[in-house]
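With one protein chain removed, the remaining protein chains of the complex are shown where they sit.
The chains carry the letters A and B, assigned in the order they are written, with residues numbered from 1 in each.
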Amino acid sequence: MDGNSAIGEAAIRAGCQCYFGYPITPQNELIEYMAVHLSRRKGCSFVQAESELSAISMVHGASLAGVRTMTSSSSPGISLMQEGISYLAACGLPAVIVNMSRGGPGLGSISAAQSDYFQSTRGGGHGDYRTIVLGPSSVQELADLTHRGFDLADKYQIPVIILGDGMLGQMKEPVEFKHEAPKELPVRSLALRGAKGRPSRFIKTLTSEPIELEEINWSLFRRYQLIKKGETTYDTFLLDDARLIVVAFGIAARIAKGAIKNARGEGLKVGMLRPTTLWPFPSEKIQELAQKTKNFLVFEMNMGQMIEDVQLALEGNGEVSFYGRPGGVIPTPSEVFRVISRLWYQKGLK
Amino acid sequence: MSTQGRIEIDQELCKGCLICIHFCPKGDISPSNKVNSSGYSPACFDNSGKCTGCAICAIVCPEVAIEVYRG
Partner (left out) sequence: MKKVYTRPRSLKRVPFHYCPGCGHSIIHRLIAEVIDEMNIQDKVIGIPPPGCAVFAYYYLDVDMAESAHGRGAAVATGLKRAYPEGLVFTYQGDGDLAAIGTAEIIHTANRGERITVIFVNNAVYGMTGGQMAPTTLLGQKTTTTPQGRDLKIEGYPLKISEMLALAKGAVYIERTAVNSPTNIRKTKKAIHKALQTQIDDLGFSLVEILAPCPINWKMTPLESWQWIEKEMMKEFPLGVIKDTTSKEDAD
């Protein structure tokens, strides 16, 4: 099944009740999947909104009502959603936002790129906030991380971004769904469903006193500390004896894996760290790896975004090289292999 | 025989907008020179016996500052 559809199926099995979206290449398979499969489920709602501005606000509304809800888009549409995501984060409203990113800036290209890393991991809208960002690398992971995204969103009352890309969305791979759709759709407590048998409540983000907003910000960041401690995940590939460590995520990591296998075939001791949570970023793991080798190569399909998180993690305790291709160009494993081996020999690694 | 009425204007809620005075059919409300703790000069019920409890003043009062009695 294609990646976009796998996301849809996983969301339904996670108990997603409402999907609101807008067509944009390369994620149209997802909105179409939800139009067919979600709307035929009892109690569920599919709306093709008039724009992404509207879609994220519909997500806001459904989340207020306590149900599992999601939207999806690609880079330019995700830009439109930033204000809405800021509101979700400020209110502490769970939601899943899927970005099947494409080349940018501007209208860009419809091909896969990774140039929304900053936008996703630094709280792309206004204000001090973060969202959990999950970075799948296969159709199976799209399914698994979508399900995990709903669980994390509810657990921490936070929006969760699934940062995919156009290639992952459209490629077809076998996928196993580990959950059945729930018989009863989950409803959060503290939902806004009318003040029956309790005092009325309001959910707002505007404050009149700066000191009130300061406390809200601190409280959000205390939550983020908990998430960092408990939910940072990554995958490793041939790291035990690696003298050069590639750091890559998403589709770039798939390409890098092929390149690393080639490199190993030539006797080059290369390994890979693949973050699967882009926020929280596995900084501690990078610091740990820097005890064994100082040589890192960040490979991403952009002009250099995740590299900053690697550099921040190392705090100067490492040498970070970069290979990037922006604009939706898909590098090949042999191209990346050439970069790896050139770097290996330049550095005189053994 | 028309009904007798009486109103109570909350002197702290009233913002002295004078709308009730304009609409009162009996002219039984007047502005005052007092100043409440918000700095407004609240309207005052004259209680001259003309009030019928029609409640028009309360309907137009933006502050819900007026309670009306009738009987």
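Assume a residue touches a chain if its C-beta (ideal position, glycine included) is under 8 Å from a C-beta of that chain, and two chains touch if they have at least 3 such contacts.
Bear in mind that the values here come from a model prediction, so they are computed numbers and not experimental data.
Considering the complete assembly, chain B touches the hidden chain via residues 4-6, 12-13, 15-19, 22-23, 38, 40, 53, 55-56, 58-60, 62-64, 66-71. Residues touching the missing chain, restricted to chain A, are 17-18, 20, 45, 47, 49-51, 53-55, 57-67, 69, 83-84, 87, 91, 191-197, 200-206 (touch as defined at the top).
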